[in-house]
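For this view, one protein chain was removed and the others were kept in their places.
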């Protein structure tokens, strides 16, 4: 029954991001999970035996029975989603790309390679052209940003285009699922806050500037504004909340900002991609919103919620944003990239 | 057996702050809880029947048997701690002051009266002189700041004195006990963050400037720097965590800041007051610190912990601070004011 | 556009159960929310202004604009769902029934009236015949059991029929949403367990015996076995977990029990009712299951999950069950009763 669907493989299928890929792709209208690959420890086992399924939906029976493959570029599916851990993703993804695979990755390793696009489909779809100029040979690598970056970049994009940005301050309260599984020990987070997440602040201060950058002569010119990020872990399962302060070059009035968010729409919406949210950014009027428990799942977990836009005594404005870190911020965002690649013809030779 | 102790009364004794006063004063070397007062609903009942005791220590049996008095200025104890709700504190405290009582209050109502000192004993003990010029007549009112203000003001004081401050940005992650009891419903905070606390941001942007202000000609000149505050509620029982960014007029190097904190000491330490922490501010080197669960109780819950001092791309520096909101930030801080008043002779006529 | 649907009203529409009714009925294929009623405090206001919406889905815009009616039997819809608080439900429901309304109630007040059926559609659909013999006159009242009862009764039913039961011991770990809103204060449940829920143990020891009882001569003969219940509140948002021990009159082997559960099916499944789960009871093999976070939403939150069936040194067997307390255990279960009433023709005169 999947004859008309495109076969895909998932690298790192047994971890929490890999599981999320499986959950989200299970009934995908275009893609069919044909192969699962993971570390040598898991390879050769039935998927249900190789993994400790922690998703909130039941594991599909067909997936459960699949035999896990090693993460070697011998898979039949030419399109692979990478949910690999950063400790191994760099080399494995490169090996796949060099052997003619289309690699769409959630790992951080290649995000700042000069010839690798770091993509949020609503923001910089044109960066995908970089894949024609990659060093990897017959295949390519496209990367998805860090989970805490995506919500921020989505909130900034419509403002950056219209009013130019001078500086952005962001303080996050991030969900434990962002730390993978087993990740944050319960003894560390119940009745607690951990005001540190290794490497996260660097990513947040750098990634949005590449994503909002300009593609010129096959290079990305990074966007030119300052970001200061402070990252904290809180006792929330899913959904990163971010307090943002912003100073513009051309300060708009509040309504112009809210309108810019509410009217924001881009290629995923134009192509009506399966994982595209109807409104990528939603402004909520209630002064207590957004909240992870209430809004993380808006529009299949793919929309970014914003609230509390108000004047700031230091910057121009402050506001709060929320996005689902394992859907929009990881597996879902990566799938949306694959859908856009397909819709725009980049995958032709891999089908 | 308490013949040598000073009798005190607690107004609003049945609420969560009132209970904290009782817990902390139970074995106080100077003060004896002689009277408990609360609303008409509770007055006339035994304390154990009037209250739903939620402290983590057992209710003292003598306290349990005390009959709750109405909140009227007919109490025998001339020194009263006010844990009243803001909806009634204004008038009741004023009535007590006018009738010759020394009122040391945790309520917000009179904090910005021109002739009422807003005091953190380590920071502005000299402001207490304002009480000689109050409009209330034979008694006086002294106020304690908001729970989220105290940690911030303590961290700023040694830096303000040495390096002058241009602007301060603070984003808080506040404990549920800050909302009183019953306060935040569990359905609102388990697996959630609430990015709004009514009135809190205004308090944080204003109170530190009065506390750090100069007393001149019986008036407080507010400190002249900008504060921007963003306040959030998280699933923590006790302990407010605050991400702070600071820009100086005279930028110090990191070690100068850390030394200023570690060497900070003031009148409570000089007088060796019972509730004074040995070190009011403690800098922790571990990059994951401070954390509410680990550090809120340092030095009887009266010390402010700081960590993660680092460069900021927008301000000069950023750091994280933590203080216990119901001890240092409420009952404990108010008791320390009373101790200082006693030590410096302000209470002579009320004994 | 709802011309072909049956208009219904919701009494107590502003509370948390009322909100759940609205959320679940929003796209119901048979019923149309035509009227919302609540206390005098809310009557006359727009629903969005009268309520503090705490559901995790957005409030439908049409519902938001509806004007809240008083809870008086002047509503146009003749079928009313009662989400009223027990403090007022008794009289109001009776007034509606006497005035010709079909009342399907989640409140506890009439559950033990001799002529009022207490119904779980999969268990005792035949009890609905009691409504023809009610004292209320032209209308009727049908009641839904307590949230902690439903999962237990569902687990017992297939076993009771086949093997007869001698005694049942149950210890619950119940979600905070079972306490309504605002309900359990966060200070009481974060990092805590409350080993007491007022009235809950009585309900659990009594309700299953009426539900599993026999309708004879227009009376219910209660099922004849002992139940001992111990109820606890834990820091879970939704989903009641119950540790159950059971002694049979005719002790089956384990597989007979598991088969009885997995093969259990009843009238809601036969009529293919919109809210009927495909399998009302699901046995999970993983020794760590069921868990509220993982399994509460199985089959739209209407299925009861069971796991860990094993020998007991004192009873015959022990096992763990889980059911969603606000869906299967409240609004969803009540809607299923309404669907069954409709499917079996009990509502003809109310349409």
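In this document, chain identifiers A, B and C correspond to the written order of the chains, with residue numbering beginning at 1 in each.
FYI, a residue touches a chain if its C-beta (ideal position, glycine included) is under 8 Å from a C-beta of that chain, and two chains touch if they have at least 3 such contacts.
Values in this document were obtained by computation on a predicted structure and should not be read as measured data.
In the complete complex, the residue from C:26, C:48, C:99 or C:230 that touches the missing chain is C:230.
When the full complex is taken into account, the listed residue touching the unshown chain is C:291, out of C:266, C:291 or C:334.
The hidden chain makes contact, of the residues A:131, A:184, A:204 or A:244, with A:184.
Interface note: of C:24, C:104, C:320 or C:336, the residue touching the hidden chain in the full complex is C:320.
Although one chain is hidden here, its contacts on subunit B can still be listed: residues 54-56, 58, 190-191, 237, 293-294, 297-298.
For subunit C, the residues touching the chain absent from view are 167, 169, 171, 173, 190-196, 205, 226-228, 230, 232, 234-237, 241, 243, 245, 287-294, 307-308, 312-315, 318, 320. On the side of subunit A, touch with the chain left out of the figure occurs at residues 16, 54, 176-177, 181-191, 235-237.
Keep in mind that, in the parts below, only the chains that are shown with their structure count from here on.
Listed by label, the chains that touch subunit B and also subunit C are A. Put simply, the chain farthest from subunit A by mean CA position is B.
Among the chain pairings, A-B comes first (most C-beta pairs in contact). Between subunit A and subunit B the centroid-to-centroid distance comes to 43 Å (mean Cα coordinates, whole Å).
One simple way to say how far apart two chains are is to compare their mean CA positions; for subunit A and subunit C this gives 40 Å.
Across the assembly, subunit B contributes residues 191, 235-237 that each touch 2 or more other chains.
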